[in-house]
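Of the protein chains in this complex, one is absent; all others appear in place.
For chain A:
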Amino acid sequence: MSIDIKKLVLDALKPREISIAELSKAICKIEGVDNVSINVVETDIKTETIRMIIQGNSICYEEVAKVLAENSTALKSVDEIAVSKKITPKLV
């Protein structure tokens, strides 16, 4: 049996120097991630609050958090998560 994260909706804060194009590409490079969409919710002088929707067949949350840190993006909250369970039938 394996439980996989299929969808993550994250609220994060990033400096304006980091482009959402680069950030979304960096997240999409993670194994198990298929789609990434980023919306800029709020723009400040130095920062931008973003809402990220990450979808995939097996998203590694720790890896996403690592890529965000690598791109100077602070994770504020996990607003939504979808997981699914897969039972592999045992061969008798």
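Just so it is clear, contacts are C-beta pairs under 8 Å (C-beta built on N, C-alpha and C of every residue); 3 or more make two chains touch, one makes a residue touch a chain; residues count from 1.
In the analysis below, contacts and distances are computed from a predicted model.
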Which one, "TIGR00267 family protein", "NADH-quinone oxidoreductase subunit H", "Altronate dehydratase-like protein" or "Yip1 domain-containing protein", is the UniProt name for the chain you do not see? "TIGR00267 family protein"
Touching residues (missing chain, whole complex) on chain A: 13-15, 17-18, 22, 44, 46-47, 69-74
